[in-house]
Every structure is written in structure tokens, then in C-alpha cells.
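Before any comments, here is the structure.
A single protein chain has been omitted; all remaining protein chains appear in their positions.
First chain written, first letter: the chains are A, B and C, and each begins at residue 1.
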Amino acid sequence: MKEWSLEELKELICLFNKSNLSELIIENGENKLVLRRGDNVVSTPSTEVEPKVEKTQIIKENVDEGVYITAPLVGVFYRSPAPGAPPFVEEGDLVEPGQTVCIIEAMKLMNEIKSHVRGRVKKVLVENGQAVEFGQKLFLIDTESNV
Amino acid sequence: MKEWSLEELKELICLFNKSNLSELIIENGENKLVLRRGDNVVSTPSTEVEPKVEKTQIIKENVDEGVYITAPLVGVFYRSPAPGAPPFVEEGDLVEPGQTVCIIEAMKLMNEIKSHVRGRVKKVLVENGQAVEFGQKLFLIDTESNV
Amino acid sequence: MFRKVLIANRGEIAVRVIRACKELGIKTVAVYSEADKESLHVYMADEAICIGPPPASQSYLNIPNIISAALITNADAIHPGYGFLAESSRFAEICQDHDIVFIGPKKEVIENLGDKARAKKIMKEAGVPLLPGSDGLVEDEKQAVKIAKEIGFPVLIKATAGGGGKGMRISYSPEELVKNIRLAKLEAEKNFGNPGIYIEKFIEEPRHVEIQIMGDSYGNIVSLGERDCTIQRRYQKLIEESPSPVVDKRLRDAMSRAAIRGAYKVGYVGPGTFEFLLDKDGRFYFMEVNTRIQVEHTVTEMVTGIDLVKWQILIAAGERLDFKEVTLRGHAIECRINAEDPDNNFAPSAGKLEKYIPPGGPFVRIDTHLYEGYEIVPFYDSLLAKVITWGKDRNEAIIRMKRALEEFVLRGVKTTIPLHLKILNNTSFIKGEYSTNFLSRRVLVED
Partner (left out) sequence: MFRKVLIANRGEIAVRVIRACKELGIKTVAVYSEADKESLHVYMADEAICIGPPPASQSYLNIPNIISAALITNADAIHPGYGFLAESSRFAEICQDHDIVFIGPKKEVIENLGDKARAKKIMKEAGVPLLPGSDGLVEDEKQAVKIAKEIGFPVLIKATAGGGGKGMRISYSPEELVKNIRLAKLEAEKNFGNPGIYIEKFIEEPRHVEIQIMGDSYGNIVSLGERDCTIQRRYQKLIEESPSPVVDKRLRDAMSRAAIRGAYKVGYVGPGTFEFLLDKDGRFYFMEVNTRIQVEHTVTEMVTGIDLVKWQILIAAGERLDFKEVTLRGHAIECRINAEDPDNNFAPSAGKLEKYIPPGGPFVRIDTHLYEGYEIVPFYDSLLAKVITWGKDRNEAIIRMKRALEEFVLRGVKTTIPLHLKILNNTSFIKGEYSTNFLSRRVLVED
């Protein structure tokens, strides 16, 4: 067998990459050329990526059962009117439109954030004292179930 | 067994790709060539990519019925050995491997271009006196029909 | 030095400021509207805070959310960029109230220079030449003719309640003036409900030439030469260059001295721009001061070798200028590439950038927030990218700009590149002979 030049090998590898071969062996007396595809290279794209997409979709569907109360301004989120005081709402509580659900402190001013829907607090999504940006999800409210 | 050139290997891999073989082994004394199909490689893109491939193949068959003689060098294409002389080949002519089909002038040298296949000239794709680049299609040769 | 700077802006200038901060070793906070989630400044900054919905009034002009974003991220300083809150003395004051450094002049300076009448008064006191005029309303025709004779014809009659070019009339002689004053008063009464008019010298074929100055907190003020911003379309600058093709060393020095005098008078700190009208005889008249970094600061950077945005931040942090004068080398031109369709009356264009290949190679600079796949949103100004070229002389800079614009691939959105190429190929432009009406008189009429 001939001796493969670097250029030819490069091209051969390129070709092999594009093909759907798993193995290429050229033997000629003492000389032998073997190209073998890496397992993980092959398997990864199909099995790994697809479920990911599915998963997020599933999560979204599970999670989305309800509506969000989002931050209408940037600031620090507080669950209760004062340190030590009980939170405005707890998970499981029923909220009415106009009911204060939290405070966001911005520029030293305490802004009461009110619910715009009627429903049950399914999840509190931000910790007390955490900074929030505009539009950040604060509460998930279940408006569907029998309230 | 002969020594495989890169060009031949390319063609072989191409052929193998299109076939439904899973393995091709050519052994001849000391020489051995093995092509093996990757299982997973085939399966993943198959659902997505295959229909596309089929389509191009169909189109290709309609349009391409035959093989191309391409320019092996850059230069000016001449159909006849001298101005005023009859062309080497006309559409409809039968060509044999090794038969001169045109001249490409490069650096003031006249290079006779020979056919590598047997078949009938289906189409002359370049005009006399036109400049051609490497790989440019010059003639379409019908190798299938009864010649 | 600051540890963290919040950039209260978007687009290319936000990217520009982030770059300066990175070179200074300062952490950055980007703020963005919901429309700008995918914008480059959001990716480039160390932190990013959403401050509101797409309309600027609710996001990039939303002072409480911006201040709050600075407070929750512990930013030491806010860089306002240009536009939006850059010249808001109220914003500067609120920053100060919250112990955040506003990267710009003191609020009093912004106020004094932001009010045109007050700014002119200060500059007059500082000995900066103003446009001669009636220095107030004109009462009758006799007074008008007297003033006009003093300042010399032609003169411009302006309605005190007018604006944007409305209610203006040019007069070349006393007779014309008397006639026009009557008409102007009538028109002003009718259109603005106020017949008050005043007179100013009319500059024929003026050029917009501005002086870039930089002051520190220790009383040092340096001029970085001029920029010629004469090429405009409806008062929007399109092409800027430095140096100006009509300014020689003597004039540059005179304009620089005037600007520095004015800057001293107000105690100017940071980069500032003194805008002048320049007439055919090389006389210049103060127009206004821009108390911020300008879009076209880039051309000054290219000819001086000085990074203006880095210096702006350094000065705000209390650093001292380390140069007393600058040397201009070669010539720089900037073209503002807008998402507008010049073939369709400059209608704004939005859409996804399908293909994006910026120009490159020697002496070509791109300031942009674009990347391939970016969705151009229609909510803000239409500036897509600034292409800046440098050349050993003006001719090389022009030719290089043509080369750069021709290799710029921007697929998926209409841009002003064809208009720029038309200007760059125009003989009057190439000769440097043009005034503010260049575009309407020499380029757009051809269409």
C-alpha cells in the first residue's frame, strides 16, 4: 500500500466524518490504516438533545397551571410589612384582586404590590430580602382549581 | 489488490453510503479494505435527512442521466484541434475511454483532455474558446443507454 | 476607582461603555427593557437587570427602576451614555442623593448649559462669540432695520414661539426686512398665538463644527480638536469627521481657546462638546454645549489616540488629566448606519439580521451592538452601527470608508449604507466643499 500523505489523510478523515461509516480499514501487507468513529460523538446528538427539549416543555406545562404575579418595578422583595411580622401571604392562601401580596423596596420607598387576580397562592418564587428585576416572577397563582 | 488512490476511495465511500450494505470487505492476499457502517450514525439523521437525500437523488437522476467529464486544469476550452477543424466530438457521438474530447489551453500549452468513460455525448456544456476553471463540467456522457 | 458601574443605556453606546469599563478593570451592570433581552450589552456586562417594558419612557427613562437597579447591584456609579437621561440634571441629582456617582458634569452645569438662553448669556460673558442679533424681541420695523444694519444683512427673523425651522424668514435688504417682519408677525400670531419675533444674523451655507473639550476636577481643561458634523439630514448627523476640511491650525486654536474659556466659566468637568456655526469667512458662532459623550466621539479618538470614554470614567472617579495638549494624526470619518430605507423616505426598518459580516482590516473600527441572528427592535433610535475609518489623509479615510461600507454584509434589514456611498462619491463632498444643506441640495435631489 502507498504511504498516505498528510493532505490525503486530512481529506480522508473529512470524508469519513461526513459519511455514515463507523469503521474504515485499509490493510496492505505491513501497512494498515484504521478509521473508527468515536462512540460518544455518534450517539450524543440524538439521545441527549431531544429529551432536553421535551423536558423543558413538560416542566413548563406542569408549572404553568396558573398565572404569575411579576415585579412591576426593580427593587428588594419583602414578604411581610415589617421585619418579624407575618408574611402578607403564604402558599395555599387565597388572594383577591387588590390584595397586597408583598412589598418591593425601591429608592428607600416601600411599594405595596397587589394581586391582579383571584386564586390560590401555589408557589412563592422569590426569597424574602432578594433583589428582583422588572418582570421577575414573584408568585404563581392557581386561578383554575376550585377556590 | 491494487493500491487505492484517494479519488477511488472517495468514490467507493460515496457508493457505499448510498448502498444498503452494512459492511464491505475486499481482501486480496496481503491487501485488505474494510468499510463498516455505523449503526447509530445511520439511525439518527435518517428520519430527518433521508427524505431530502431521496429527493435530490431523484432530481439528479432526471437531470444527470450520465457522468460528467470535468476540467482537470484551468484554461481555455477548445472543441477542435485547430481553428476551422471539425470538433473532436459532437453531441450524440460515442466516446471511448482514452479518447480525446477537447483541448484546454493553459500557459500556451495545448492539453488534450481524454474521456475516462465509455458512453454517448449527451451534451457539450462549454462553448468553444470559453475559459474554464478546475472541476468545471465540460461534457455530459450517457453511460447507461445502449451504446 | 469605581468597582462597579451601571450603564443606563442600550445599543452601541452601552457596548462602548462596557468596553471602557473592562479595560479599566471595573465590573459592569447592564440594564435593559424587555425588548432588549437579546441585546449585546446584556451579554457583555457582568450583570444585567431588566428595568421595564419596551417603551423607553417605562424603561430607559424610568429613573426609579434604574436607581433601584444600581442600589441592588451595589454599583458605585452610573454612566448615562448619550440620549435618554444623559443630560437630565434631575437624574444627576437623584444619583447624588443616593450616593451614586453620575458620570457627567455636576447638575448645576447641566442645568446652566441645558437652558439655551442661560448658556448663551454665560458664553457671552466668557467672551465666546455668539450669533449677533436683537438680544430679545423686536418691537417695531424701525428698530429691526437699525439692528439689521448693525449686524449686517442677511438676517433671519425667528418667531419666539416657533421651532424646528418653522416661522423663519430670511431678509437680504431693509425693504425685504420691513415686508417680512409684517408677514412674520402675522404668521407667528396665527400659527403660535404669539406675534413675538427676534432677529439673528443669517449664516449662509454654514458648517457645523464642534470642539471636543475634556476637563478634570483640578481645573485642567484641554481641547481635543474639532469635528465637522455638517453632513446632516433633518438636523440628524449622518457623517462626522476630524479634522474639519475647512479648519486650519489658526482657526482650530481660536475655536479651542473660545471653548476652553467657556468651559472654565462654568467649571466644566468631563468630556463636553461646544457646537459652533462656522461661516464662509472662517467666523464661528456659539450654538450650544452638549454635556455628555457624543455619538461621534470616535473620530476624535482615532486622530488623537485618546480613549475619551475611559477618560470620562477616570475623571468622574477623581483622576487627573495626564495630557495637556494633543496631536492630531491623519484623518478619521464616521458613518452612522441607520436601520432606515433611503429609497422609501427613510422609513424605519426592523427585522432579524439574517447575515452579518462586519468590515475589518486596517484602520477600520466598528462600534455596534449587532450580531448575526439579532432581532432589530423598532422601539428606539435607528442607529445600527458606527463605521469609523482612519486614513493618513482625508482622501485615504474616504476611500477606506467606501471599501468598508462596500464589504459590510447586513442582510435582513434596510440600511442607510447606499446613501452614505452616494455621499462618499459626491464631488463636493470629496473636495470638502459642502454646507448643512448639502444633502437636500446635492444628494437627495438626484433621486
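One rule holds for everything that comes next: a contact is a pair of C-beta atoms (placed from the backbone, for glycine too) under 8 Å apart; a residue touches a chain by one contact, two chains touch by 3 or more.
Just so we're clear, the structure is a prediction, and the values are computed from it rather than from any experiment.
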item	value
Residue touching the undisplayed chain, where the options are C:400, C:422 or C:442	C:400
Full-complex contact with the absent chain, from C:116, C:142, C:392 or C:441	C:392
Residue touching the undisplayed chain, where the options are C:134, C:212, C:298 or C:415	C:298
Residues from subunit B at the interface with the omitted partner, ascending	73-76, 106-107, 131, 133-136
Absent-chain interface as seen on subunit C, which is shown	15-16, 19, 22-23, 40, 44, 298, 301-302, 305-307, 309, 329-330, 355-358, 360-368, 371-373, 390, 392, 396, 399-400, 403, 406-407, 409
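Definition applied: only the chains that are shown with their structure count from here on.
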item	value
Most distant chain from subunit C by Cα centroid	B
Chain pair with the most C-beta contacts	A-B
Geometric centre distance via CA averages, subunit C-subunit B, whole Å	62
Centre-of-Cα separation between subunit C and subunit A, whole angstrom	42
CA centroid of subunit A to CA centroid of subunit B, Å	50
